[in-house]
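Note that this complex is displayed minus one protein chain, with the remaining chains in position.
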Amino acid sequence: MSTATLVTGVIGADIHNIGLRILETALEDAGFKVVSLGILATPDEFVRAAVEVSADAILVSSLNGHGELECPGLRGKCQEGGLEGIILYVGGNLVVGKQPWEDVQGRFLAMGYDRVYPAGTTPRQVILDLTNDLAARKGTTP
Amino acid sequence: MSTATLVTGVIGADIHNIGLRILETALEDAGFKVVSLGILATPDEFVRAAVEVSADAILVSSLNGHGELECPGLRGKCQEGGLEGIILYVGGNLVVGKQPWEDVQGRFLAMGYDRVYPAGTTPRQVILDLTNDLAARKGTTP
Amino acid sequence: MARWDEDRFLRVRREVLSQWPSGARVDLNESAAYHRAMPEARRVPWKLAWAQEHGQTLVQPRAGVAGLEQHIALLRILEQAGADFLPTTVDSYTRERRYADAQRGLEQSLVERRSLLNGFPAVNHGVDGCRRVVESVNMPLFVRTAAPDCRLTHEVAVAGGFTACTAGPIVFSLGYAKDYPVQNAIEAWQYTYRMVGWYAERGVDLNVEHYLAISTMVPHAIALACAILDSLIAAAQGVRDITVGFGQQCHLAQDAAALRVCARLCRRYLDAAGLSGVRLSTLMTQWMGGFPPDEGQAFAVICLGAVAAYLGGATDMVTKSAQEAAGIPTPEANAAGVSASKMVLRMLADQKLAPIPEIAREEAILEAEVTAIVDRALELGDGDATLAAVRGIEAGIIDVPFSPHRANANKALPARDWRGAVRLLRPGQVPIPKEIQEYHQAELARRLEHSPSRLPWELLLEDVNAISRGMLLERSG
Partner (left out) sequence: MARWDEDRFLRVRREVLSQWPSGARVDLNESAAYHRAMPEARRVPWKLAWAQEHGQTLVQPRAGVAGLEQHIALLRILEQAGADFLPTTVDSYTRERRYADAQRGLEQSLVERRSLLNGFPAVNHGVDGCRRVVESVNMPLFVRTAAPDCRLTHEVAVAGGFTACTAGPIVFSLGYAKDYPVQNAIEAWQYTYRMVGWYAERGVDLNVEHYLAISTMVPHAIALACAILDSLIAAAQGVRDITVGFGQQCHLAQDAAALRVCARLCRRYLDAAGLSGVRLSTLMTQWMGGFPPDEGQAFAVICLGAVAAYLGGATDMVTKSAQEAAGIPTPEANAAGVSASKMVLRMLADQKLAPIPEIAREEAILEAEVTAIVDRALELGDGDATLAAVRGIEAGIIDVPFSPHRANANKALPARDWRGAVRLLRPGQVPIPKEIQEYHQAELARRLEHSPSRLPWELLLEDVNAISRGMLLERSG
């Protein structure tokens, strides 16, 4: 059971909230404190909320294909906002169309995300990764 | 309306007769005299029948994919049998699997067939080609 | 919900058109003349009427890319595959009125020679761009957008020769917005409807399509209630050609039943409101929830959608592709979704498998549910559909599972029963008649028998994921 605080949201002009809702339900079930911005969340809103609640991680969902247009710059904004080293995940149908996953992942890692997830990722996987990454930050084992 | 005589059949261990039946019906309708060997016809049977009825052309059907194994050698047998220059057509699902049509056609032209047809060929097309080719042999226009 | 007078419309219009430079090009009279010069067969309303007369179900895919030429090439492929209507799905920036971002996305797309936008930025391409599209194909076109405010997009697209648009203040508030007040969305849509009415007055018929796109586990009764209220609001502003529909839920009897009742019920409420002279047609979009990544399985969902459309006698069906789960499909994959759907419809067209008692049963249930919801909402709204919408949502009478909108109650909890039919496990404030709710419970109990310990939301998660995992109901073991 984790006690970390997470900020979640669907970025940009994107209204796909079903996947994120399901993920949030599972994260809460696993003990995380989840602060959800819902759909149509701007990068600034993510940063503001994360600062406000001293979040341990930000989970960005993007399904509508505009990930390449909306997701760059969030890492920079986090740093400007004083969220040095905060865990940043992004997941969903990140680009337009069916593209090789390695390419897509590479593009988003280069934007500064710690982990990049394709659509269809199970909550179980996310909880596992988060638990590991949070422990690693604290220098403990999960 | 043509009055030429044709020998038709399904070659080798092949029992697909529906396509050929339809083609035969259309050819008869167009005035051709059709001598049908039906299914499971051997190269020798084709040659024997063509000699017997002094056929103007032989139409070989092959659907089951064994065309590459069954169809080579028919031209040679025709020549041996004295059917010098007889028109030889072959058509159907000539090879195993989906292969580029140009390759397939090339292989069968090289075996000595005058024309090679894919599955789905319409009787109308065959009648047109036959009429032209027969006229060309006779040095007339159709 | 009185009809806007022309002055009000024209006043608001100035502001709408000023949102982006291309607005200046829109000239209502010139557009009406352009429409009147079009052949009837290339107009959506004409073709819908033709299909109804001939008992045909028409088919349209969704599609849109950033570049004009690329978009035209895409539509031609879909036309080739047999699409009866052609779509122009508008990108998300345009939906959110972020036209500058759409411009940036469009330019970057042209540079990179691939679409970075998830649709066609109709406002940026402007009236002449839209006309290029319309004139490059032979089939009637829909502009497919969805947001609480689509006014400029519709001004431009209709002036550009499109003859139908997706619409609805309720369906688009609950489906595509977070905190845009429903009341404001209604006003924005009254504008669009009034514009459609303006054209209608001048002999130019335009079709308006109402369905709740967010339909993962949304009971048909709730979706139809929304579409009917939207239709009342639309007709009040002079819209004369309306399509009502919903998204496939993959239960054949329920889907067919919904198609069979939806226009009849809508007509009943239009009549009661004294709104006559509206042509109604029906629509089902293929499964709007998560698709299976396996393409064979995806074709199964697509073809079962077509079977349901046949059984229900849909006028129009929106198709999906086998690449749905992966992302915007290639033109070829999209075309295969069209050709599979059309083939099913062509093969079944004459078979006359009806009547099917099971469908009639679901019809009766659905009719009672929809009537209860709409009646109660209208009661709250003192007979005015706009108030009915606002107050109905507030009161949770209209409650859409998974809606991202803050005004939505989120109390209604759906689940599939033992036969895969979508029922309400907890109705919340949705006024399902008592006997019917008892029936839902009984049918659900038969499912729960096999998994007695499960919590309602666990059940819901299971149901949300089932189809994308290759089944309708998760099996224990």
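In order of appearance the chains are A, B and C, and numbering begins at 1 in each one.
Quick note on the criterion: contacts are C-beta pairs under 8 Å (C-beta built on N, C-alpha and C of every residue); 3 or more make two chains touch, one makes a residue touch a chain.
Being a predicted model, the structure only gives us computed values, none of them experimental.
The chain not shown here is in contact, across the full complex, with B, C.
Annotation: of C:1, C:139, C:304 or C:378, C:304 touches the absent chain (contact as defined above). Set against the missing chain, the residues C:1, C:68 or C:81 yield one that touches it, C:81.
Remark: the residues of chain B touching the chain excluded from display are 10, 12-15, 17-19, 21-22, 25-26, 38-40, 64-66, 68-69, 93, 95-99, 119-120.
One chain is missing from the display, and on chain C it is touched by residues 81, 250-253, 292, 294-297, 299-304, 306-307, 335-344, 346-358, 418-420, 467, 470-473.
Just so it is clear, only the chains that are shown with their structure count from here on.
Averaged C-alpha coordinates put the centre of chain B at 55 Å from the centre of chain C. One finds 66 Å separating the Cα centroids of chain A and chain B.
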